[in-house]
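Left out: one protein chain. Kept in place: all the others.
The block that comes next holds subunit A.
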């Protein structure tokens, strides 16, 4: 049931379903996960965590814990304050609000780490954590986005609960188009909060060696990235930090960067000196590990009478919790909402909100909401306009023939194939036969449904994101003739030790068994971001090919010289050197390697000894993958249970290195999609207490919930070296709308289903039986807690144009400015000089200085600034100065508005 349409460049190894090299150790219990690391003298850490969602720490008494035999120390934020720790974002940007590893003065969510205990073993550490006495002054928490709009400030020092906002709430031109359109379809989609939930939780072992060296064993997505993060967060020399991460038990975005607990343990290890281990337990993982999604989108789209798209506006809100991995309004959602479709005009308004819940992190396909919102809307539109859901997609999707083109967001489309994937899908499934079967079944009270979704996905994106810009491969043919490669890729299940070895073996011409890939130790290789953004096949694969080509060329030159022939006539096949037409000159790699390392005088004049090569590959700015999926469900009208009968994937991830690994990635993502749509829900009560804290309440899909998936592959080579495209996240992006649309189709005789995930049996029974089954949780009515007065969110909308107040204001001088951008707050200085109604000056940052000039009206300043990096755009500044404070906005072309704040420097 698997067919690759045109597998280009299928080779001896590339394109083959070879066995995974990792499996021999993992199947026999010989993997090394962080909890398997045990060091002499190692002690164990447990955290004291806040039982309330919001409040002030009045006092903390550790003495009962310290009195327990086997307890070595209890540390609070005060103890760690000696390090000036910056909890950076994944992009290594400073956080929007101050974040300390341990709670400092206030707690902001249930599970907020307040203190850590160091003890002889984990049992004693947990006993002791329970003995630490903390007295809190509890305050009414802000739980959920609606509460954030009106409630108290989550971070009392900030001026709003909006973490980041971009775009325009009201766009006259779009409104006019919506007002005139023959059809306007609108919908609101609620996506619940979910937990990434790798079966291995987070964990760290830290060992300090004297003053200058630190070894950190970490469950992470990239030892290189983690080492850089830790060095930068602590302000330590990076050379002294070594991060080791051999096997990792899944991650899915959670372990993309070390966070408060891991950093606190590292700080404690630096202070205490002995090796420390912390392994998160599942309750902590489901309550205190940063979580994902928790968002809603209102979307309005206009169509003509044929169902062709005319214009759209989306209004998106994302719960950031208290301490997100990076304050986020998820601009990628807006960028990709219409990217695969011919939507002529659209605008968006997007906001990230702080709340008193655990912070936001990435989860496989963090921008997946774009597909869920769009593809469910398209089905509603098809019903409303009276055309087929396949037809509405066909009329609007970007086909190959429509390219090259550029999306309104400026994303160049050259070779996307969502429409061709859909056409392939339709060859594999008889829709007409299904419709007949569905009609027949309905007569017997069985409700079958068919759902479709199509999308494109940015993979290995690097434009303007410095940490994602390049990856490195260092490959050597050892004196033994075997090949070792040290790469900046990293597997948490991805199988890169196998796929990268396939690429290297293919390029070098050696047996796969002779290639070993190492990616577990930051001190062995160079920087790269490892697993994130579906980038490893593209960035790591490209680096591996380029380095292997360099090495192959050197090997041929060496062999030609030694064998007295021309390099053009030397081939490497199956690990042997062959010379065309001279079979007697065949040599093993080892024979050549021994000379290259041990007898360099026999090498060509001036050639470096050894057989080693390195290449740092910069992938294209963006590599797009495409897919269309369908699934068939049977929804029981008696119980509301959804049974998935069939699921077909049709995707285009370019040249496949290992189809079994590709399909494994798709399948894993689809299972997570099924969990998202039907089962998983991180829920809170009105006081911010998490209510799904074990795997009994937080339900992951089991084998009985997941059908057999069928795969079809279009293989359009990409522009990257090797022609690969990423495939790590797609199932998790296209899966949810596929399933939601199938359920909606099944229950269409009863009416519309709520677009409010998860679609639990009780929610579906409400539709089937036309009545309310269960009382809604009273999330919107938090129980007030008697509390100290706390500043409230200013009700004034943040992004309104500032009013002009005609008073004499002091403008000239230096201002410290902070711009809230999608990749985190950017700090810079402004030097303003006024002259009548003109203002000029410079904006200065580490990156350089830029001059500007503009106009002054009273205390309002406006100027334009053209920038070319990371993208070419004119920034329109519009700010208001009041006393020593500055506030306003910057319009960043198609990227919408960003908030600017500042104070006199």
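Definition applied: a contact is a pair of C-beta atoms (placed from the backbone, for glycine too) under 8 Å apart; a residue touches a chain by one contact, two chains touch by 3 or more; residues count from 1.
The rule we apply is simple: contacts and distances are computed from a predicted model.
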Taking the list "Branched-chain amino acid ABC transporter permease", "Carbon-monoxide dehydrogenase small subunit", "(2Fe-2S)-binding protein" or "Electron transfer flavoprotein subunit beta", the UniProt entry for the undisplayed chain gives the protein name "Carbon-monoxide dehydrogenase small subunit"
Among A:387, A:667, A:818 or A:873, contact with the omitted chain is made only by A:667
Out of A:36, A:159, A:423 or A:756, only one touches the absent chain, namely A:36
The missing chain sits against subunit A at residues 1, 17, 19-20, 22-24, 26-33, 35-36, 38, 122-123, 197-201, 247-250, 252, 281-282, 491-495, 646, 660-661, 663-664, 667-672, 694-696, 700, 702-704, 706, 708-710, 731
